[in-house]
Structure formats: structure tokens, C-alpha cells
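Below you'll find the structure I mean.
Excluded from the complex is one protein chain; the other protein chains are retained at their positions.
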Amino acid sequence: MSNDALVLLALWLLPLASAILIFAFGPMLRRSAGVIGSGAVLVPFALTWVLAASALGTGGLKVHLFDWIAGFSFGLWLDPLSLLWTLIITGVGGLIHVYAIGYMWSDRAIARFFAYMNFFVFAMLTLVLSDNFVGLLVGWGLVGLASYFLIGFWFFKPSAVAAAMKAFVINVVGDAGLMFAVFVLFAATGSTAYADVFAKAATLAPATVLLACIAIFIGCAAKSAQIPLHTWLPDAMEGPTPVSALIHAATMVTAGVYLVARCAPLWDVSPEARALVGTIGALTALVGAILGIAQWDIKRILAYSTMSQIGYMIMGVGVGAYQAGILHFFTHAFFKAQLFLAAGIVIHALHDEQDLRKMGGLGKKMPLAFWAMTIGTLAIIGFPPFSGFFSKDAVIYGALERGYPLLSLIGVVTAGITAYYMCRMLFVTFLGNNRGNVPDVDLGIPAREHSEPHFGESAPAWVMGAPVAILMVPSVVAGWVVFGGRWNALFASDFAPKPESALATVLPEWLVGVVVLAFVAWGVAAAYHRYGSFDATVSAVERLRAESQRMAQPLVRAFYFDDALEALFVRPARAVGSAFMRVVDPHVIDGVVRDVVWLAGWIGREVRALQTGLVRGYALVLALGAAAFLAYFALIGASR
Amino acid sequence: MNAPMDVDVSYYIVLSTVIFFIGVGGVILRRNPLIMLMAIELMFNAANLALIAFARVWINNAGQIFAFLVITVAASEAAIGLAIVVVVFRRAKNVDVDEVAGLRG
Partner (left out) sequence: MIAALVVLPIAAGLALYLVPRSAELTAKWLGVLVAFACFVIAVLGNGQPDESLRWLQRPFTANLHVGLGGLGYWIVLLLALSTCCALVALRIPRQRDFVAQMLLLLGAMSGVFVARDLLVFALFWDLMLIPVFLMLVAWAPRRNTATAWRYLVYNLSGGLALLLATAAYGVVEGSTDVIGLSVGHGATAIGAVWGTWIFAGYAFGFLVKTPVWPFHTWMPDTYADLPPPAVAVVSAVQSKAGLYGFLVVTAPLLPDQMRAATTLMFVLGLVGLVYGALVALVQDDAKRIVAYSSLSHLGLILLAAFSGNPVALAGAAVYIVAHGLFSAGLFIVLGQVEEREETRLLSRLGGLGEIEPKLAGALHIMVLAALGLPGLCGFAGEILILTGLYQAGAVWPTAIALVPIILAAAYMLRLFQHFMHGPPREDIPQRPDLRPVELLALAPLVVAIVLLGVYPGPVANSGVVAGPNAVVSLAIGARR
């Protein structure tokens, strides 16, 4: 095995080793678990850079591990695509680990937390480094597990437990979809390795490819919170904030984007799959943004914005603008992690208060959080020259270029709504006067249970501050990688060049950018008018109460997706199961068994009448029987 | 040892059949267990008669050996049968077999 291969193995297995170590010796390690855990992510980050050269070379870096049976071979593959994801997972992941040392400082189970976090990093690396669909599926399942562990980290909270269960089950739906794709592709190509499958992609029947693409996309939709499988993501905010930042914003939820990009050779031959994925991505972006307007919980707003932004990415890779979709993943990882970490600072300082209505006026108290949140917001709404501007534009224009004008129109409208709800969050949190002491009722907050704050003594401020400060830099500049065409050149070997489209010649990119900016400006202005202006901040309590009470029901119920899933799947399954348990098993199946028992008894009861107890009667039957025998042999038997 | 038979074998068989059916009739018609046992004894001996007669005809001693076996069985059967009758008489103060119907289903 070459040195590069060993380094790749090391960077892949290091987080796992660390997770096991921390899990086994957790009670002894306590807070030093955080240091070990962070190191086990940052060292692989450094190692990844070592491998960058060979990953960018022809064919990337391949390591074969072992085979199960013919067609099921396992190995690692570092190419530009997986290299990018590995860097984000370990880089942003490492910063979030450091941040978490501070965030979880006084939690009794801090060691368990870091064991889970390291395990997640290992699982995510498995997902992106695998060179075949089954290995991908293993990573896919394991990140779901890590997500389940971490959402339910505070497992004494019933809401956290329910959210964890929901996230896991919906993700298993996705796993099942992905499994089906493996079946289809294995039956068609006899292999599960990417290389074999993609080599034969162009020769497969279109229906087969479409089926495989749909199955793959079910997996992507569940993992990346695309409608209608998105409902777990807002609930997943029950987990600690670093978890939301790492798993439910920067990395795991973008696995769907990775997979669609990875399977580009399949999508390239199936225009129907293109249209389907692009449409779902665009709709998710829109729905997520609309639902973001109606939230009061700071983390739920960020969750819906994540869903919406992933919708953009899926739309980008779905329509074939791979570089644009991936670029949006790249920039999003930074600014969304930063937004979450800034929100975490606020939540931490307010002792677990997450409701916007109880905040206000925090800008002066927490300047770092304020500036981080401001930069993050500017980036996410696509304000030039912040990173989101380049990537969001690229996606919207990419859809237009490839002949999906309707989708890019949805993208433009969504950009406006995004600007509105993000600024709403920013203004309500940080401007005006603090409403921490205003009673819940006056703010229109429904009665809620107060969990006792679990924050004891705090870590030094820099532990949480430094990662946020560091993330500000890429949040601003990450988008600049597009200059000089280097970004597109990076993936030139992975993706086919884009086709020329008539629309693109009519509408130049700068024009589209201006239109988007106009919508964004409108969104910011509307939010400022309602929440940020002097009038609004003075009468904030009354305004917020009025808004809470008048919120449209479909928005509050999140467009009834949860209710629909409950009514369509959960309740029928329970009802049928109960019917089987209470009726079919005891009465139908065992009924038949009891009938057999009854038949035996009935025959006995009927036949017992022959047993008269009269000895002379028995003797008579005996004699007649003997006579009958004799008669048979004498009369009939003799004639044979 | 091919001694001629003075009486034809058919006479023995007819006699044996008659005795056997007397025995059958006794078992079926009489209600006194002692008489029934005697009737069974008659049937055994009818069979013995037939066995010995045929043994003579075929010059084969197996028939005579069988007759001895039957006599032993008959003896033991009578012993057990009488014991049962005594026990039943003690319990029921009665020797009518139709009254002894404890095995009716």
C-alpha cells in the first residue's frame, strides 16, 4: 500500500478510533474528551491537504479494501468531489468541535457528546470516501445514526426523544430508497462500484436509469430534507446547537447534494430525472423560505433556511449545473455554520431561551454574535460581495442556462423571501429593546414548559468565540473562488460541459444578478419596515403579540406535512397492526386451529355412543365381524 | 407312521363347529358371568378339537402343541375371569353382566 493510501486510511479511521476511545474512557476524560475529539477531526483536516495533490490527479486516489462476494467490493476513493467534502467535514467540523468544548462545558455527558460527534465525522467520511454504493449506504446509515444519537442527546426530554425517532425513521425511508437503487443498478450492471456502474450508465435502458435515479433521490430527499420528507429537520433542532451546526446545516444534510453530483453520469442520461430533481429542489427552496417567515424559534428559522438553501443546491445539481450546486454547498457550509454558532452564543447566554420574542436589543450586549450573525445573514441572502451572492447567482443562472426558466424564477422569488425572513430574525433578535423580562403572555407566546437550564459554569469566552471569528473570513470570501474559472476547472473531469442554451444568450448573467438583487433589496426593505425601523422597535411588544396571534394557520402547521404523514402512514400502520394482534392472530389463525381441536372432540363425542358397556353386545359384534370375514373369504375371496 | 383314521375328519370338524357355536350362543345370550366363562371354555375346546383333528390328518405335531398352549391360556383366562367375577360380585352384589356397564361411553 502506498503512503498516500495509508494516510487516507488514517484520516478515515482516526475519528472512529477517537470515538471508541472517548466512549470507553469517557468518565475519566471529562472535558479533555473535547480536546481529544477536536484533535481527531483537525488532524485529518491537515492530512487531507497532504493528499490534495494525488486526489486532483487523474482518477483520484483509490484504495481497495476487501470484497464481500463478487460485485460487492469495498474501497476508498478521493477525487475532487470527495476531497471538497472531506475538507469541509474536517475543517468546519473541527471548528465546531472546538466551539462545542465551550458550549458543552458544564454538561455531565460531555464525553459521550464528543464520542458521538467523532463517530459522526467518521460516518460522514465513510459516506463521501466510499468508492461504491454499498459503502456509501453504510455511511448514509451511520450518519443517520449519529444524527439520531445527537438529536436525542438530552434523552430525558421527551420532545428530543420523539424528534430523534422521527429523524431516524424518515432517514430509514431514505435508506430504503437508496437500497432499491442498489438493487436496480446491481441487476443492470452486476456491480455496486461507482466506476463499473457509471461506465455502463450510457448503455442502460432509459427506464432503468430513471428508476435508479428516482430511488437514489428518495434517499437524497430524506437525508437532505427535501419535500415531502423534510419534516424531521425542524424537529431535529432539539439537539445541542453545535450538532445543528455540524450535522443539520454544514455537512450531513448536504449528503443528498453530494450523491446527486456523484451520480452525475446517471442524471446525464435521464432528462426526466433532471426535471424531477430540479423541480423538487426549487419547491423545497420556496416552501422552506415561506415557512421560515412564520417561525419564532431562532433555531427553527435557521433550520427552515437550511432546508431552503439545500433546495437551491439540489436544484443546481439536479438541473445539471453541478459546479453551481456544489459551490453553494461550499459557501453555505461556512455561513450556515457561522449563523448557527452565533445563535448558539445567544442561546447559551440567555440560558436556553430560543424564542425571538424574548430577545431584542442584544446587539450591544453581544457584539461578536451580532456581527457574526450580520455577516452570515448578508452571505445567505446573497448580498455582494459576500460568499452567498456568487453561489446563489450561479445556481439561479445555471437553471436558466440549462433550459429551466421556471425553476430559476422560483429561485429568484425565494431569494427575496430569504432576505425577508433572515432580516426579520436579525432585527428582532438584535435591535430595539430587550424583552427578556416581558411576560410570555404579553408577547403572545403560548404556555410552555420551562426546562431547567443545564448551564453551570462557563468556559473561557474565546473557546466559543474563536471558531465564530475564524468562520467570518470564509463566509465573506468563499465565493471568490469563482474568479478566473478555477472552480469550474476543478471538476472538469467529473462533469460533462454544459450545453449551450438559447435563453442564456438572451439574458446575460449580470442581468439575472440585478433582478435577484432587486428582490433581495425588496425583502430587506420589507423586513426593515416591519421589524427594524424606529417605529417598529418602539412598539415591538404589541406588534409581536399581534403577529403571533394572527399568524396564518397553514404556516403555523407547516403546510400540514406532518399531519398528512401521520394520517397517511403512521395511524394506518398502527391500526392494522392492532387489528392483526387483537383479531387475526387470536381469532382467525388460532380460530382455525381451534376448529381442528373442536373437530377431534366432536368426532369423539359422536362415536362414544357405540361404547355401550354391554359385554354381550361386544361379543355379538365380535361374532358378526368374524362371520363377515369368513363370508368374505368364503364367497368373494375364493372367486379371485 | 401313516396310521389310517377310523373316523373321517369331517365328523370332528362338524362336532367342533357345533360346540363352538354353542359357546358363541352361550356368551351372547347368557347374562351370568360364570356361564359365560364356561361358554368361552367351550369355544377354546372346540378349537382344540379341530387342531388335534387336523394334526392327525396332516401328521404334524404343531397342532397338538397349539392345543396345549390353548389349554394353558384357557386355564389362566379362567383364573383371571373368575377373580374378576368375584370382585364384581363383591362390589355389585349381583352377577348380571348387563348391570356391569361401567365402561359405557
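Order as written gives the chain letters A and B; numbering starts at 1 within each chain.
To be clear about the criterion, a contact is a pair of C-beta atoms (placed from the backbone, for glycine too) under 8 Å apart; a residue touches a chain by one contact, two chains touch by 3 or more.
What you see is a predicted model, and the numbers here were worked out from it, not measured in a lab.
The chain not shown here makes contact, within the complete complex, with A. Considering the whole complex, the residue from A:Phe114, A:Phe168 or A:Phe217 that touches the absent chain is A:Phe168. Checked against the full complex, the candidates A:Val35, A:Leu145, A:Val269 or A:Leu565 give a single residue touching the omitted chain, namely A:Leu145. Here one chain is not drawn; of A:Trp49, A:Phe155 or A:Trp602, the residue touching it is A:Phe155.
Take subunit A: the residues that touch the chain left off the picture are 66-69, 71-72, 134, 137-142, 145, 152, 155-156, 158, 161, 165, 168-169, 172-173, 175-176, 179-180, 182-184, 186-187, 573-574, 576-578, 580-581, 584-585, 589-590, 592-593.
Quick note on the criterion: only the chains that are shown with their structure count from here on.
Separating the CA-averaged centres of subunit A and subunit B is a span of 95 Å.
Against subunit B, in their complex, subunit A makes its touches with residues 607-616, 619-620, 623.
Contact residues of subunit B toward subunit A in the complex are 24, 27-29, 31, 36, 97-98, 100-105.
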